[in-house]
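Input: a single structure, listed below in structure tokens.
Note that one protein chain is taken out, while the other chains of the complex remain in position.
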Amino acid sequence: MMNVTFFQQLVDSISERGRELIGWGERGSSALDIQTLCNDLLSGRGEASGVALADEVFQIYAELDIADRQDFFRYLAESLNANPDKVLAAADAYRADPSPARLLALHLAAEPQRQELLRRLNRASGGTANLVRMRSDLLKLLPDFPELKVVDDDFFHLFSSWFNRGFLVLRRIDWQTPAALLEKIIKYEAVHEINDWPSLRRRLAPDRRCFGFFHPALVDEPLIFVEVALVKSIATQIQPLIDREQKELDPARADTAVFYSISNCQHGLKGVSFGNFLIKQVVAELQQELPQLKHFVTLSPIPGFMRWLNNERRTEHSSVLSDAQRTLLEQLDAPEKCGRTKNDAGQHAALQTELLSLAAYYFLQAKNPTGKPLDPVARFHLGNGARLERINPEADLSAKGLRQSAGMMVNYAYVLADIERNHEAYANDNTVVTTSAVRKLLRSDAASATTK
Amino acid sequence: MMNVTFFQQLVDSISERGRELIGWGERGSSALDIQTLCNDLLSGRGEASGVALADEVFQIYAELDIADRQDFFRYLAESLNANPDKVLAAADAYRADPSPARLLALHLAAEPQRQELLRRLNRASGGTANLVRMRSDLLKLLPDFPELKVVDDDFFHLFSSWFNRGFLVLRRIDWQTPAALLEKIIKYEAVHEINDWPSLRRRLAPDRRCFGFFHPALVDEPLIFVEVALVKSIATQIQPLIDREQKELDPARADTAVFYSISNCQHGLKGVSFGNFLIKQVVAELQQELPQLKHFVTLSPIPGFMRWLNNERRTEHSSVLSDAQRTLLEQLDAPEKCGRTKNDAGQHAALQTELLSLAAYYFLQAKNPTGKPLDPVARFHLGNGARLERINPEADLSAKGLRQSAGMMVNYAYVLADIERNHEAYANDNTVVTTSAVRKLLRSDAASATTK
Amino acid sequence: MMNVTFFQQLVDSISERGRELIGWGERGSSALDIQTLCNDLLSGRGEASGVALADEVFQIYAELDIADRQDFFRYLAESLNANPDKVLAAADAYRADPSPARLLALHLAAEPQRQELLRRLNRASGGTANLVRMRSDLLKLLPDFPELKVVDDDFFHLFSSWFNRGFLVLRRIDWQTPAALLEKIIKYEAVHEINDWPSLRRRLAPDRRCFGFFHPALVDEPLIFVEVALVKSIATQIQPLIDREQKELDPARADTAVFYSISNCQHGLKGVSFGNFLIKQVVAELQQELPQLKHFVTLSPIPGFMRWLNNERRTEHSSVLSDAQRTLLEQLDAPEKCGRTKNDAGQHAALQTELLSLAAYYFLQAKNPTGKPLDPVARFHLGNGARLERINPEADLSAKGLRQSAGMMVNYAYVLADIERNHEAYANDNTVVTTSAVRKLLRSDAASATTK
Partner (left out) sequence: MMNVTFFQQLVDSISERGRELIGWGERGSSALDIQTLCNDLLSGRGEASGVALADEVFQIYAELDIADRQDFFRYLAESLNANPDKVLAAADAYRADPSPARLLALHLAAEPQRQELLRRLNRASGGTANLVRMRSDLLKLLPDFPELKVVDDDFFHLFSSWFNRGFLVLRRIDWQTPAALLEKIIKYEAVHEINDWPSLRRRLAPDRRCFGFFHPALVDEPLIFVEVALVKSIATQIQPLIDREQKELDPARADTAVFYSISNCQHGLKGVSFGNFLIKQVVAELQQELPQLKHFVTLSPIPGFMRWLNNERRTEHSSVLSDAQRTLLEQLDAPEKCGRTKNDAGQHAALQTELLSLAAYYFLQAKNPTGKPLDPVARFHLGNGARLERINPEADLSAKGLRQSAGMMVNYAYVLADIERNHEAYANDNTVVTTSAVRKLLRSDAASATTK
């Protein structure tokens, strides 16, 4: 249905006029031109020719170099705020009479014009995708130009509304999915790399599931996807789940769904959260399809463990580590020492025991300034109402797994009846809900301080 | 893919607890309950079980009677505003330093909590459709309860963002369309009623076109649709366009597309404007499909003409009407006198001439307080950049047509190259762009004051 | 994907040459031309340009008048047989050595060239649909031109192979189906007329089902469809099933599926049987969707009853009718006497009792020369393995129902475990499998001869 004749002519006539008005040739004319077009879009011209103008803005933007884009974002930050006089007048009116009507008037008066500009840009064909790309550019500039953060705040505010869970569509991804989309799964997989198409094929076999959230305005672009293995009993190692030669299991015989990978796909949607909803909806899908499933768990990395541990090791008088532990941990400094082909099996076993104990400490005792666990993946799942189910030694012996967490991985369990209670305990009291097995891993001297 | 087992259990367990906590039985418990659930949704519980809670809110809302719904909207209006202290503090901070960052902080501080509630309700399955229905209820209450307008403002603000043109999908509607959707075309047609299925079939024949905008979250519900007849030369009468026995024309031989009906479908989206975009995109579609088309015009009603004219007739010393005109117009008081089967053909012709003249006056001279034409349809098309092309006598001899406009209809022309200029002339200077033929209809004594 | 440029040029160049070769203008040239093209299609030209030639044949055929079409079919009957010498030589060879190889050689030698022509015509785009239409024309000519039956036999032979059950697709038809297809359901319904779209809508409501068989080469053309009502207990009257105001039943509460209408749609496929497969597959679909269903029955007309009965009444010494019965049956001669608003209720009841008894006789005792029941609908369902379940008085009080069967209708039951046994009893021994209730309806003096 897409057709551009009419709009294209409109765009062309606009460009024509734009060129006449502004003059072309010197460097930066596009950068000026895009500001003129944005101002037009916010004015009456935008009402008559809004879609065409928005198309034109994106065409020019696409050709801007990095310096010009920076100028463009600075223009957004500085020139498209609200009218201060009107804002202050609305504030005074509200102070005099804090009624709902005056609150709303103040809210609207204080809305940066940027938000309206972004809404109008969104009218272009492919507008949403272009705005997501635009924010991705902006995010890369933010560390060097913190004054642009107000622009990002407006992007974030609108994206949070537009990518509301109610607008997302859950789609199963399998071997019947178009290759153009599967290619993106390979590209976006962020946890356990997919090396080639036969590996992907294994991850989409009948005893695997993959689901993604999609937004109708971003055709064939997943926002986030999760990979699930259907297995017998809770998985404690990652390799059998992603090995492309692994034998298939009849899904009807599985009792456990293991969520072993979850990947966000759109850098430009950073901070807009989908994972929480995705996991819960996929649990629902799987329960419907395979009512015999008993366990819904993740097999998750512990990305911050080794960073924390090495920090403690560098700390001279760490309260966490004894001298004996320090000695034992020296094995870690030669990466191969965590493998299984150990000369000294006893040493190796002792190390693993110690690592489990330290991991329990890391999850249950080590806290960030707000009282939450240090581990970001733990914060995500605990915040969703999951339970810290089990810590698995030698679960991921890849270079990355050894580097991050000395090879350990962890299961978080999603148990329907407990989700809300777990969430509240975590949110209100920083409680890390876990099992007695995990608590037992704490050394006795540390255990006394354990939560719950 | 829709599955509710998991969420249903979650909903059930929440309801269960809700009943325990609140107690049921006495009247109004649901009304209280829905407020509790909304508060929960805005709190931490909403983060853990958001979709389920939102589902529950809609289930309870569906069973509320009108009095309870009114209570619910009052709760939204009164209890879900912002924290005044924080708002005033943010206002003071902005006053001290009117930076972009502080503006945004004030904007966010002044956002009514209602908006966040509506965003969270939208996460429910079918949430968007339910919110549209909810606003429809609210709109019916507004005339009697103007204090609820602040709630409507928030609905409107969010819907304008969510139903952004960039999220709409244009779909052609024809005889291959599912009956369940066609049924809605019959129901929603607001201009020229569709009496039965054979009449609808004629309107979807090969020399007709029908296009609608759809939103992915409102499955099989059109937001707005337009009906187009492909004809030879500009149509001056409605009957041949909607007569179910009218002979079909080979579309390849048409030179004109007549937009003869445009209907908004969703009461709950009142004020969110789609028509502007729809007409322009359909022009583009038709140009692409049938490049030989030369004219894109409407055949539109003049809904305010007789109201205005009768008002002038009632005014004792109207500057518009002469005594001779008043006498001539007495024919209108017997509705059959505008038909063609006149005894006194001369009288009839004189009346038609006079009506055309008065219609030209009505469009070009009669203005509302803002200086725009009185006629709402005229304001819509002129605001879109169309030109007032022609006034047609005896164009709609239905009871409604005679009652509204003494049988006259009008063509507005959409000419690509002029749209933007027309729009600006109209928007900035109130200029009604028209043809010399229309201007000539003004009686000479009136013509002197004609615009442009 | 449809494109005709290349083929169109090919067709044009062929036509061009055709016109040169044959000369145009005198009547009947097309009729000659089509024969030339058919001969070409069977020759080498058909191998190079087969699709284009076949297209051309159908284009010319479409413009032939009835006389020319008759000529065309006569050409098919007379000119496209096998080579007699080769046939007889193959027959002699087989006689000398009746081996499988020589049998096949004889079979192929005796294949009329018509079959190959029809297969090559089928290569045209839309070829299958055109051939079905062609046979429909032929069938209309057959009564007057029985010598064309050999042509029809070839059509039938190929259609039986092409419309093999393995190539048919079962599709559910409901209110989500495109109007263009629903329109055909209205048109093709052959048992209980569908008066308008609201009536159709009722027949497609949630407590109704409609399924059709489709063939991929006949797009959007049903071959046959069946209408089913989901009800509580076996339906004994047709009116509640087709009344558009009938209240809907929650399908989950139904225990019976009533097949109340089955219609063949394509005259050109006459004799190719689908109904047998359709009913059984729909039973399977419904069992899957609604496992609580207990009964699968038809509610069927008795199209031959009154014809048979009136014949007996006209027969002076019928062994079937007693004088008392003859008197009672005189009520039937005034059609309103079968209605329920009787003055003499006793007379009416006596008539109904007698009619049931006679209907039982008609089904169980009256036979055609092959020993099967007289009623064609009975032969169809009994041949499928169904059981004659119940005879219902005053079940169809429409004019047609009264005329055909004095208002009676009958249920045939499809019981999985018995289908094969029933079929064999019927096929081998002419046994009409029925219930004791039906058998009891036979008058005692007649009952002695009842089957089974």
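Each chain carries a letter (A, B and C) given by its place in the written order, and its residues are counted from 1.
As a working rule, a residue touches a chain if its C-beta (ideal position, glycine included) is under 8 Å from a C-beta of that chain, and two chains touch if they have at least 3 such contacts.
Since this is a predicted model, take the numbers as computed values, not measurements.
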item: Omitted chain's touching partners, listed by label; value: A, C
item: Touching residue (missing chain; options C:Ala190, C:Ala252, C:Ala284 or C:Ala437); value: C:Ala284
item: Touching residue (missing chain; options C:Thr128, C:Ser357 or C:Gln404); value: C:Thr128
item: Of C:Leu32, C:Ala180 or C:Ala217, the residue in touch with the unshown chain; value: C:Ala217
item: Residue in contact with the excluded chain [from A:Ala77, A:Leu117, A:Leu158 or A:Leu182]; value: A:Leu182
item: Residues belonging to chain C that touch the chain removed from view; value: 1, 3-7, 9-10, 13-14, 44-45, 47-51, 77-78, 81-82, 84, 87-88, 91, 94-95, 98, 100-101, 103-104, 106-108, 110-112, 119, 122-125, 127-128, 147, 149-150, 153-154, 157-158, 160-162, 164-167, 169-172, 216-217, 276-277, 280-281, 283-285, 287-288, 383-385, 416-417, 419-420, 422-424, 427-428
item: For chain A, residues in touch with the removed chain; value: 175-180, 182-183, 196-197, 201
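The rule we apply is simple: only the chains that are shown with their structure count from here on.
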item: Graph class of chain-chain contacts, one of line, ring, star, complete, other; value: line
item: Copies chain B and chain A - interface residue numbers shared by over half, same or different; value: same
item: Chain centre separation in whole Å, for chain C relative to chain B (CA means); value: 51
item: Intercentroid distance (Cα basis), chain C paired with chain A, Å; value: 60
item: Inter-chain centre distance, chain A versus chain B - centres from mean C-alpha coordinates, in Å; value: 39
